[in-house]
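A single protein chain has been omitted; all remaining protein chains appear in their positions.
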Amino acid sequence: MSYNVNEKGYYGEFGGAYIPEMLYPNIEELRQNYLKITAEPSFQEEFHALLKDYVGRPTPLYYAKRLSEKFNTKIYLKREDLNHTGAHKVNNTIGQILLAQRLGKTRIIAETGAGQHGVATATVCALMGIECVVYMGEVDIARQAPNVARMKMLGAKVVPATSGSKTLKDATNEAMRDWINNPVDTHYIVGSVVGPHPYPDMVARFQAVVSEEIKWQLREKEGRSNPDYVMACVGGGSNAAGAFYHYLDEKDVKLIAVEAAGKGVDTGESAATSILGKEGIIHGSKTLLMQTHDGQITEPYSISAGLDYPGVGPMHAHLFKTGRAEFIAITDDDAMTSGLELSQLEGIIPAIETSHALAVFNYKKFKPNDVIVINLSGRGDKDLDTYIKYFKL
Amino acid sequence: MSYNVNEKGYYGEFGGAYIPEMLYPNIEELRQNYLKITAEPSFQEEFHALLKDYVGRPTPLYYAKRLSEKFNTKIYLKREDLNHTGAHKVNNTIGQILLAQRLGKTRIIAETGAGQHGVATATVCALMGIECVVYMGEVDIARQAPNVARMKMLGAKVVPATSGSKTLKDATNEAMRDWINNPVDTHYIVGSVVGPHPYPDMVARFQAVVSEEIKWQLREKEGRSNPDYVMACVGGGSNAAGAFYHYLDEKDVKLIAVEAAGKGVDTGESAATSILGKEGIIHGSKTLLMQTHDGQITEPYSISAGLDYPGVGPMHAHLFKTGRAEFIAITDDDAMTSGLELSQLEGIIPAIETSHALAVFNYKKFKPNDVIVINLSGRGDKDLDTYIKYFKL
Amino acid sequence: MNRIIQKLQEPQKLLSIYFTAGYPELNDTVTIIKSLEDNGVDMIEIGLPFSDPLADGPTIQDSSTAALKNGMSSNLLFDQLTNIREIVKIPLIIMGYFNPILQFGVEDFCKKCQEVGIDGLIIPDLPADVYNEHYRHIFEKYGLINIFLITPQTSEERVKFIDGISNGFIYMVSSASVTGSQSGFGNEQEAYFKRIHNMQLKNPQIVGFGIKDKETFTQATQYAKGAIIGSAFIKNLTFNGVNSIELFTKQFKA
Partner (left out) sequence: MNRIIQKLQEPQKLLSIYFTAGYPELNDTVTIIKSLEDNGVDMIEIGLPFSDPLADGPTIQDSSTAALKNGMSSNLLFDQLTNIREIVKIPLIIMGYFNPILQFGVEDFCKKCQEVGIDGLIIPDLPADVYNEHYRHIFEKYGLINIFLITPQTSEERVKFIDGISNGFIYMVSSASVTGSQSGFGNEQEAYFKRIHNMQLKNPQIVGFGIKDKETFTQATQYAKGAIIGSAFIKNLTFNGVNSIELFTKQFKA
């Protein structure tokens, strides 16, 4: 059983490139070039130099002592929150901007939910002096105001998506429309392991640095590179993909993907895609998605803008279908409580996305000697208003 | 000529411990123990492990290509903005919390201006499970709201200082009063190289990791560990102290300290201490401070909460007096413009404090081959509102 | 013979109109189709509305959202079309995104199309390659013509490939854009129209995207067999209602 993409762009039965013809040349250009370009020594050199000197990698693998004590197990936090711009997203945007440059693109577009990917994209565009347009749902613009401000400071144009649920899904539609309208000079930096092939594989490869580092860091700390569990929240799935990547074929490592249950899986206000979803096509990819029996895509709900997406990357659909990963859905309330708990136990305010992964400890028992690595995908600075209001601090 | 503290706590004629008798036992306890405790292998081990695994050190030394091109010289940014909590302040709070634990203290107090030191203190208190009270001027509470929210999330109590200019100076007074009232169980984590001996030296030693890293990082990049210039903004002076520390006695390295001119050095709304200040006593230290001819401390002004302080650490007073460092004052307007410039040239939004250091390039010409290291003391997330309003973005 | 192929053999430049089923009112579908035929339209694209129509501009998006809100669905559309062939003769094409069709079941969907008298399908997000490999036999089994798009960016090689697997006409997107975003055609379009014309493909081309009045229709059909009007027609429906169809279509037939 392979958990990686095949030559046709599929993970098992999921993936592919279900795109309008208008996007064919762009996607084809990417498909034909992404492996070749990213394998070039000059690309690898520049990519790793920027990850080190600009992004601040390697990010620490931090043993969370007080959290571990509380849940009587061994918890390591992979500190993607310490990346420049505050989340794992920048690993991917650094990779894609270098690719875009080598493809001769002069304009960048992106979609964003939590704003982290938008900020990470605006950041690399500023770094390279390239024009940048970010699409963001109107609802998300309101609830992630700090990130909107950051994008503006970085010189990006933020365009509100006003259709549908006015969140990530709709921002993605708008970005795709922009790309259709600007097929020659523009590269679309997709922010997660979603979209048509080769995006899921390309983004996963850029994010794979996360598990690459975990391996040697855990060996330093525990004398073995394989933990018992790797756990990550899943919006589109990129931080989970990065954390899982080098463990996909290591059978002794259990993978846990954490989705947003919103107000509860059965309340109709949820974003728990794998549980509520069915196979279908969203944003050019065959995967699991939340939809009506008639095939209309459902508007998802989560308190967290980065998990508020009705689909999931095809790799994760495959991990779910094959049982390689366990999927757990966590409600808004549980996530918020765990976010506050981490803040006060470890002095780390997590992004609400990440807080979902932390809440698993309240539902799943681990053994005292289990080694669990959680991908701490981002910092909570963007979410302070939401936390403060929720807890009336 | 020595630029380090002598056994009596003086840098040349500056420093000492001008404290009320009520604080004598606390200060004496610190003075007698700080070198001994911090030299213990177990302390060093824990300190460095936390800096690595929790704070995310070493922070990168990043060659700013586009900024360098613009000013036709070689500019490196020491990325203290990538530290956990987003500024250099945490280097010091990690050190002091370990010291406080070893002194058996069970309660922590701190003053804060920009809120970065308050957040860094609240963070280490959460990490260690110790009660935390942070004093912050009412004006600063309003202009650095994100940091106030963070402190609350971290479980700290934020107490407004309502006297005087309602900024950093007044918060410091309140913290000292608290310490006077709670001399036994409480440790006061001072946030900069100010206050009575041994604080300036102690904080400088904890921050010295910055120049320790610059040395080997620059050797990796330029084949020499000494740059031509090291440049840093100065509020109390801790980030500058950290960046200068290992270069103090290296005569070929020119040091530039950048102060906040506010609306202009001669406008009466300024915080350019070294230029406007006279020798005197502030917060237990003999140093340069802004004061009336009658010895009343002047209320300073800067758009940046972290530089809005009428004094400067005694080390810096000495560097100024001896001419070892050049002092440059930068206005609000120039700082803001340079902050936006860095955002859009390098994809790094700096704290407004840091932006002051960046503005020097508009006033001082450097040679094409000069190697300049700027201590990028913090990230601008806390300042987004100020930037956005200022530039009407 | 499939009505599309028949129609393509007629000498005139073909006027084809797109509308979104269920818009403006849920039950306007048959009325609109009948009225279009009555007013001399040659071919109709019936839009099956989708929640996330990513190849469409705001006009068609909004009409899709409204149609879904009105209650439109694949089942309902087929219900509405049950007796359409008793009153309408011109070719009818369903244009819809792939996911609703996939959920219906591709074979079931095609079967239903045949039953009600649909002649072809345009599924913008079903790529030619995937169609060719997985679904072609089903379409053929039910006598449906699948119509592919080409754009100014489509390589010569791929245009040939698409021509090869097409058996009706090629939907020639006038410019790189989503629907409704053009304002007139310029030299670039003309060069593109000519370039494709000169390739002498086996399938005729019908131009879509950006046709909004007599002038653009004439330009588009200088080299091509016909043109499709979408957003301009929807806008007219929105502002002037179903009764204005006669007036709207008249301008193209003048």
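Lettered A, B and C in written order, each chain numbered from 1.
Here is the rule we go by: contacts are C-beta pairs under 8 Å (C-beta built on N, C-alpha and C of every residue); 3 or more make two chains touch, one makes a residue touch a chain.
These figures come from a predicted structure and were not determined experimentally.
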Touching partners, among the displayed chains, of the absent chain: B
Touch criterion as defined above, residue of B:I37, B:A145, B:V159 or B:I281 at the omitted chain: B:I281
Identified contact with the non-displayed chain, of B:K251, B:H293 or B:K392: B:H293
Identified contact with the non-displayed chain, of B:L61, B:I97, B:M176 or B:V193: B:M176
Touch residues of chain B, complete complex, unshown partner: 16-22, 24-25, 163-164, 169-170, 172-173, 176-177, 180-184, 278-284, 291, 293-297
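As a working rule, only the chains that are shown with their structure count from here on.
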Chain whose Cα centroid lies nearest the overall Cα centroid: A
Separation of chain B from chain C, taking each centre as the mean of its C-alpha atoms, in whole Å: 66
Approximate Å spacing (C-alpha centroids) for the pair chain A, chain C: 37
Shared interface positions of chain C, touching two or more other chains: none
Multi-chain contact sites of chain A, meaning residues that touch two or more partners: none
